[in-house]
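Got a structure for you, written out below as structure tokens; questions coming shortly.
Then we have chain A:
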Amino acid sequence: MMGLASYLLISLILFVAGLVVMIARKNIVAILLGIELILNASALNFVAYSRYVTNNLDGHIFSLFIIVVAAAEAAVGLAIVIRFFQIKETVHVDEATQLRN
Partner candidate 1 sequence: MNQTVVSYLSQYEFYDIILEAFGNNEGLLAFVIYSLFAVIIVALCATIGGLGTYAERKISADIQQRLGPNRVGPYGILQFLADGVKMMTKEDVMPFTADKMLFYLAPCLALVGVFATLAVLPWSSGFIMADMNVGIFYLIAISSLVGVSVFLGGYASNSKWSMLGGMRGASQIISYEIPVTISILAIVLLAGGMSFGAIVGHQKGLPTNWFIFHNPFAFVAFFVYFIGALAETNRAPFDLPEAESELVSGYHTEYTGMRFGFFALAEYIEVFVVCGVAAALFLGGSNLPFDISFDILPIQLVEVVIFMTKTLLLYYVVIWIRWTFPRLRVDQLMSICWKYLTPIAIVNLCGCAIWLVVFNGRSFAQIVFGGHH
Partner candidate 2 sequence: MTPAHFDGLMPVVIFMALAVILFTGGHFASVLLAPKKPSHGKSTPYECGEIPVGSAWSMFNVRFYVVGLIFIIFDVESVLMFPVASIFRELNDMGQGGYALIIFLSFISVLIEGIAYCWRKGDLDWVKSFQVSTKNNKN
């Protein structure tokens, strides 16, 4: 049961779920949730490969930095969402039509 394939299947489900959330939701916070799911899928793949294929810890380092980058991304992304809400009074993604302001 605990083979490489099952981990890859789980990470596939995570990736697809993240993709569907990103496509189907209109709330920008929800889109950021989808991005977190996708990043988790890739990090899980890295660790699974490093256990079952390469057997060294480079995959762990990769997923560590993925988590770091995810944190930075979430911080900046949510700050943008909050600023967007202050200007437009909504978090609907279709309202984001301007690059300035």
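Selection criteria: all candidates are chains of the complex that A comes from, given by their letters.
The rule is short, and it goes like this: a contact is a pair of C-beta atoms (placed from the backbone, for glycine too) under 8 Å apart; a residue touches a chain by one contact, two chains touch by 3 or more; residues count from 1.
No experiment lies behind these values; they were computed from the predicted model shown.
For chain A in this complex, the touching partner among the options 1 or 2 is candidate 2.
Those residues of chain A that touch candidate 2 in the complex are listed here as 64, 67-68, 71-72, 74-75, 78-79, 82, 86.
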